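All protein chains of the complex are present and in place, except for one that has been dropped.
Chain IDs A and B follow the sequence of writing; residue 1 opens each chain.
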């Protein structure tokens, strides 16, 4: 067995993977894989994973050097150079990919780029990185090993937790706080004003200064061009481990419980409270001032217009059809309540009348 | 009565508030409040407001030093240190919050930051602020007391009105104009090209240069990461006092009348014309080339696919249900027009037949 040190160029030996991440090894324990690839494209030095039954046929043709797969497919592993059997190949893949990412990560020099503008009253940990053209204002705190990407903005008194990364052109406005190990993607805006106006006697909007902030826990990911508004009086709060996709709008005073995920293009209205371990599908809208309990799943493009106090899977989306069929059904839908009345009338008519039974002679 | 000058640290005395903003004072006129807080969290030096009947119970437990409340709750004001009675507590709160915001505002030094790139052919008023890493192009005009946030971009010949503020990383492209006292939040893009193509004989898109601009009135607010496209030939126009939330898309040639509000994630298609004093709910889509009159309210996530010539409240959203119930109803919906035909057939059958009446002997 080779004793040479590992590195990106060397990849990982299959037995090393199994000894760290677990699983049952089949085939050539010494086989070395250099990267992860999809099962369709993997070659002899690649490791792939197989999760969905739909791709099972690929086991017969893949060129992958090793496949991470569920135990019940063991019989089909024989033609492979190597295989790792594990009950959750997708989770295994996630951990293995993180390992490869660490091996391949470019070392980054800590410090503040000469073109960045960091206020003397800001505190930047020596191990942190502040990229070119980034701006960090007075009183902001950038903790150890945090990374402020090129062109990002960190406002007055904002706090960026340990190991948290702002990708290029992310914005964290005054007074907002992010916990440790968060990832904020490019273009995200954290802490813009909530959308709050009173109407005066003429119907003209009078802006309500938004004086709360945004408090984000640990291990949160915020997608590209997503917006999370500061609270009006209290704070907008995002729990630990929440994952937010791109182009999501989180309004002021919203609270989201730990480990909930929001897919792309979701809009959450003001003061809504979403529980823990929820999954909000893409394009969903959530009305204001309502409450969603833990472990709720919302199907894509649904509008949640009332509180959901029971865990479960909810949906509300118009089924797609050919335009012609849709037109006819939509036209009828506009008279649906009348249609129900007509059915009720028919029922009444038949109930109040004795009909001769044709099955009798 | 104390004659000492006011300031953020000193807060405001209740009688001073009432003498400026009106309302009827109950309780300790000399009581001093330092900030506004929500009624749930307010303490002895905080002032809170109470609007929604749902929070009325808080009057029995709040620790707020003063509460702004409707006159019909006067009886419940007795246990409070102080109270201000006013018919519209929310509007009162808006004005009071603006007052506190002025007291607490950090003074900003006017001038152009050393890292900003301002073309010599641009005109920046001496009282304006241009923040770090901002770019202002040739011919642009930045009026008095305007604020161009860090990393913002103001294109050729664009005009930024008096007292208007671009938050960090906002973009105003060539030739666009903003009136006075506007607020443009981070990541907003004003004046990108409209989405206009002709299709050639092969179905290939031929770009139509977008040569109009965007003209924005006074007192307009544009949310974070919102986009407002320039017109194709004529201009896209946003009226005075319009309030636009985050992640809203306004296409080319759209016109929006004064004091209309658009909530988050709205999309307005090209050449649509929206009247004054409308409220467009979150996630609404508005089709192109249609007209919406004044004083229209659109419920969240509706699609407006025809002109609306009557003021009123319109909605079109699929009602949320459990996924199981939704599945069954959605499946039926795909045959709704046939269901109507079946009801019609039943009606015809019963109409052409004399049924014996069971209520007769």
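Note that in this section a contact is a pair of C-beta atoms (placed from the backbone, for glycine too) under 8 Å apart; a residue touches a chain by one contact, two chains touch by 3 or more.
What you see is a predicted model, and the numbers here were worked out from it, not measured in a lab.
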Residue among B:10, B:41, B:79 or B:306 touching the omitted chain: B:306
Missing-chain contacts mapped onto chain B: 115, 117, 133, 135, 151, 153, 155-156, 169, 171, 173, 187, 189, 192-193, 195-200, 203-209, 211, 225, 227, 229, 233-234, 247, 249, 251, 265, 267, 269, 283, 285, 287, 297-299, 302-306, 312-319, 321, 325, 328-329, 331-333, 335-336, 339, 342-343, 346, 349-350, 352-356
Residues of chain A in contact with the chain not shown: 35-38, 40-41, 88, 90-91, 93-95, 97-98, 100-101, 106, 113, 115, 131-133, 150-151, 167-169, 183, 185-187, 221, 223-225, 241, 243, 245-247, 259, 261, 263-265, 277, 282-283, 300-301, 317-324, 326-327, 330-331, 333-337, 339-340, 343, 346-347, 350, 355-359
